[in-house]
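All protein chains but one are shown in place.
This part shows subunit A:
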Amino acid sequence: MSLRIVVCVKYVPDATGDRHFAEDLTVDRDDVDGLLSELDEYAVEQALQIADEADDAEITVLTVGPEDAKDALRKALSMGADKAIHVEDDDLHGTDALGTSLVLAAAIEKAGFDLVVCGMASTDGSMGVLPAMLAERLGVPQATLLSEVSVADGKVTGRRDGDAASEQLEAALPAVISVTDQSGEARYPSFKGIMAAKKKPVESWDLEELEIEADAVGLEGAWTKVDEAAERPARTKGTIVEDEGEGGKQLAAFLAERKFI
């Protein structure tokens, strides 16, 4: 039996560009350049390595997002994933983490899976909660924040480097995992990969196909509300001195003035 891997990838505004809020206080995804979240590249990479080790595996990349999110899927396909699913629906605008996890879980079940691979966090929302929510909804084990992972004999094992300890984890498939940026550099798509990606299948699903009511998602269905978003006042420009032999002492004087010494 083929190992069915679903990789969840997110299309996010470029972090090095100007990110802002739209009028309805959702993240503005229209006027900004977007890309496959860099942290999800690590998820695609680990999925590819796991698939290489398996006798037979198929990688599906899955995203929930606007029209442009197809770019993220193409990138993942050009890295080597086999096919893609794009969940797209006008009613999804403004969906929060709980809503997104509902939609992703429904899509993952519909697609069929043995292993779900996520990134450690999205680079825009940066909540790092989706993988745990997916495991809860799908009723399967979660092995998250892995910096090392392997799959064999129907089990996933990996290392989770926590604050207080480094843990070795083990769970039976099917399972949800997330991988960190310590898991190993993601490959660049090759020219051949980019060409091949153009022919790979991308399915589009809407809420109806997932049997999810429109009012369960979107801005109206969100269980959290942003009331205010204010640009942080620019830090007032500080003092900058050139070191001419006394830089360390000058700095010490500043720290003393601020009562740090």
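Miscellaneous remarks
Rule of thumb we're sticking to: contacts are C-beta pairs under 8 Å (C-beta built on N, C-alpha and C of every residue); 3 or more make two chains touch, one makes a residue touch a chain; residues count from 1.
Keep this in mind: contacts and distances are computed from a predicted model.
Missing chain, UniProt protein name, picked from "3-isopropylmalate dehydratase small subunit", "Electron transfer flavoprotein subunit alpha/FixB family protein", "NADH-quinone oxidoreductase subunit H" or "Heme chaperone HemW": "Electron transfer flavoprotein subunit alpha/FixB family protein".
The residue touching the chain not shown here, chosen from A:V7, A:A106 or A:L145, is A:L145. Although one chain is not drawn, its touching partners on subunit A can still be listed: residues 15-16, 19-21, 25, 39, 96-98, 101, 120-121, 123-124, 126-130, 132-133, 135-137, 139-145, 147, 157, 160-172, 175, 180-182, 222-232, 235, 238-243, 245-252, 254-256, 258, 260-261.
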